[in-house]
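For this depiction, one protein chain was excluded, whereas all remaining protein chains were kept in their positions.
Labels run A, B and C following the written order; every chain starts at residue 1.
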Amino acid sequence: MGSREKLPPTVTLAVTRYRPEEESEPTLQTYEAPYRKDWVVLDALNYIKDKVDGSLSFRWSCRMGVCGSCGMMVNGEPKLTCAAFLSDYLPGPIRVEPLQFFPIVRDLVVDMTDFLHKLKKVKPWVVREEERPLSEGEYRQTPEQLDIYKQFSMCINCMLCYAACPIYGLEPGFVGPAAIALAQRYNLDSRDIGAQERLDILSGKDGIWECTFVGECTKVCPKNVDPAGAIQQYKLTGAAHWFKSVLLPWGRK
Amino acid sequence: MTGGKTPFLWTLFSAGGTLAALLFPVHLFLSGLAFPLGWLEAPSHDSLLNLVQHPLTRLYLFFLISLPLFHWAHRFRYTLYDGLKLKHLTTLIAVLCYGCALIGTVVTAYTLWNVP
Amino acid sequence: MDVFSRDVLVVGGGGAGLRAAIAVAEANPRLSLAVISKVYPMRSHTVSAEGGAAAVIKPEDSFDEHAYDTISGGDWLCDQDAVEAFVKEAPAEMLQLEHWGCPWSRQPDGRIAVRSFGGMKVERTWFAADKIGFHMLHTLFQTSLKYDALQRYDECFVTRLLVDDGRCRGVVAIEVATGRIFAIAAKTVILATGGCGRVFPFTTNGAIKTGDGMALAYRAGAPLKDMEFVQYHPTGLPFTGILITEAARSEGGWLLNKDGYRYLQDYGLGKPEPKPVLRSMELGPRDRLSQAFVKEQEKGRTFEGPYGHYVHLDIRHLGEELIDRKLPFVRELCRKYVNLDPVKEMIPIQPVVHYMMGGIHTDIHGATPLPGLYAAGEVACVSINGANRLGSNSLTECLVFGARAGRAAAGFAAEQKESNPAVFAQASDEQKRLEESLLRKTDGKERIASLREEMQKTMEACAGIYRTGAALQQAAQDLHQLQERFHDLRLEDHSYTFNTELTGALELSFMLDVGEAIVASALARRESRGSHQRTDHPQRDNEKFLAHSLAYRTPEGLPRIDYLPVTITRWPPGQRVYGK
Partner (left out) sequence: MSAEAHYTRYHPQWYRRRVSVWWWLQSWRYTKFVLRELTSVFVAFFAVITLWQLRALVDGPQAYTQFVRGLKSSPLVAVHGVAFLFVLFHSISWFHLAPKAMVMRLRGKRVPDWVIVGLNYFAWLIASGTIAWLLLRG
């Protein structure tokens, strides 16, 4: 469309296929898709699905980087494919694979039930001794108090951070960056008093101490959540608690 | 591994890491490179000993040596686990790493105690 | 075939569905409860709402003001009893969300902050920067995890409602990951499957908004109400259709045509002022703004780009600090998708299909005419939005009527005895249909994508911002043909594992039904009101059409249109005046 300088008319995508009914291992299949300057990798995949091969499976919905469903490995890096422009990967071929470290269900679709269990485990909701009746209005929370946890509340559960964290790959039990960041999000919320419960869970096996601060989680996060930071801050709190409980065993309730 | 001692070991690791980050480059540069290569003039035995006799210096040296050893112990332990996938040897590795650091610490303390 | 059974089954895990589910769990913890959703709940399209959610909170505001804004914004097609219930319950619902942890933006003293929004006379739109839908959905989802009674069927696609003896008795669904087809027998079903923007080619709606619930109910015999009212949002990014939230205008953004002129002043929307004035100019209602765009285009005063005509949204004068604090997502989206920085450049925008005012007909408790079936959220039409929804009313609607439907369904379920075995036969029929007509069928020559594109083109051509009888007539025929061709569909994917071609085919067939209902309703309404503008009938006609249209599916599959009077309590139809 329109007049353009000399650009490749098409781009090649090497896409993971895995059809469990027919094969026991994933393979790569190459497709050609038209190159458009404003296309993202997801557009090319949709083109393939619509016009070339209807049997290619992948997840997507919002196409605006907020629903978190379209995470894949693009040239070996975890990306939201709806925010990964073809123009950044020229001349291709572009390798599109399912998110690393997760079991593959089919083609580009990975299984993420594991994450949902972990999310629930960290109690990502406001814990209170007593709910304030609605008639008494809102909990006051100043912009500064909001600012303390805001960043960690931006997680879209896209799982890119898990696909970037080698510790998760090595130790699938690891609760992992996003879930811990969300735990921290509630810990830091002035309305919540669940920090101790969560710390008990997360200082246990598979919790914060598994993380060796690889830091890749933060680098790939499309929403600047900084899970690596959340975890290190959490460790600091955990250590402080440890000292308190050892030095002042009577000081804890 | 439960929460157990980990927070404590991690604190040692962090403290050691910070000390090493702040202080090791200059020490290493001077005593490992600048003095041996004659770029700068090394302090004499006596003046050094003089310095070390000061209780504050001894305290300083105690931490300067022991904490980075624990930093190493903790970090190296995880590097072995992850880098070589040796998680199944967890107890052995932990004992070896922290054990070495502990020995180093005891020797340091003993030496500093016995400074003439 | 596996058959599970639940007292209450919520279909849909968006804002409305989750709110309903929590309401059920709180109303009666003894009921067995499940949420079934074709995507993981946090992927639901509620996630992409940006601007805010309306509820009266300021002392100078009142329920009556909110109700009046809503009713006049809806061109008097709203049921006023529903609107009154809505505005009264809205603040408590929003507070509830606050108590559940939603990170609402705050004033310096820690109280909730509100912003202005199109068509609203007082600031009453609660917001969380410009990611309110995202925060709302994740707050609801995370809160829902705390209710152990709430069971979830994630990534399970509902294909049909089970109806027996005049009552809804459950659903048939496919577990997408495995292809397993199963039934859930339920005493009550709440549909909260969201809108149908994907019926059109150019929309802010995500891929999953294919009108499934509307079609499910329609096929099960429940009528679809006011389907001709499709909202165009005036500010979408060309090509992607990504929404630039109305908040960009409520914070003070301007719409400029190609001469840099604030053209809205030519369309009875008030005088341009440097500061935003409520209910005027850029803060007029969406239908008016989108219509003004078309007129500008006809006058040749719009830009022409590779993806059609556009005008400019200018927010540069708001300054970087305000943009980063209150519109960070707008900046992020512009940078990413049109490669410009709205702090320094103007944003190209064009009207884009955004929201469905119509939906499954329900009463103010969310009950549909089919006993045992409830609906809430965008899929439903309780009639608070009338002929044009005001921005930021719909998230609130999801909460208020989600909760209402949940409570009502819980009450209904508690009174019912065990469910009816007749559903088993129906369920296995459905399994057979899916396998034979789609999964295992190897003949046929139509592709999903081509039918879908033709349908979308048809809809855009005839049921866009301006419509004519002749075009609608033509569209009705075209859609009917597409329905025929659908039978000749062939899938390339015969796998049982995560077969998205199968779900794509089902969605297409749902959309065709919904498209037919839209076209038939639009054809029958020979007047212009709100978002429904007939160039062959340019006037509003209260005599004949102060009524909701109801589309019933006839046994032949075609829609039949009926009418239902609008409930008027205190606000008799008047003129929609903006800019004064």
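In this text, contacts are C-beta pairs under 8 Å (C-beta built on N, C-alpha and C of every residue); 3 or more make two chains touch, one makes a residue touch a chain.
Since we're looking at a predicted model, the values are computed, not measured.
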Contacts of the hidden chain among displayed chains: A, B, C
Residues of subunit B in contact with the chain not shown: 14, 16-18, 20-33, 35-37, 40-43, 45-49, 51-52, 61, 64-66, 68-69, 71-73, 75-76, 78-79, 83-85, 104, 107-108, 111-112, 114-116
Interface residues of subunit A (partner: the chain not displayed): 18, 20-21, 24-26, 76, 100-101, 103-105, 111, 142-144, 147-148, 166, 169-170, 212-216, 218-219, 226, 228-229, 232-233, 235-236
Subunit C residues touching the omitted chain (full complex): 175, 177-180, 496-497
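Following the convention adopted for this analysis, only the chains that are shown with their structure count from here on.
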Graph class of chain-chain contacts, one of line, ring, star, complete, other: line
Rounded Å distance between subunit B and subunit C, as computed from the means of their C-alpha atoms: 63
Rounded Å distance between subunit A and subunit C, as computed from the means of their C-alpha atoms: 27
Shared interface positions of subunit B, touching two or more other chains: none
Set of subunit C residues in contact with two or more other chains: none
Subunit B - residues contacting subunit A, complex: 1-3, 6-8, 10-11, 14, 75, 78, 81-82, 85, 87
List of subunit A residues in touch with subunit B within their complex: 166-167, 170-171, 203-205, 207, 209, 212, 235, 238-239, 241-243, 246
Parts of subunit C lying in touch with subunit A, wherever the complex brings them together: 39-40, 42-45, 47-48, 92, 95-96, 98-101, 103-112, 131, 134-135, 138, 142-143, 145-146, 154, 177, 206-208, 239-240, 242-243, 306, 332-333, 336-337, 447-449, 491-493, 495-501, 504
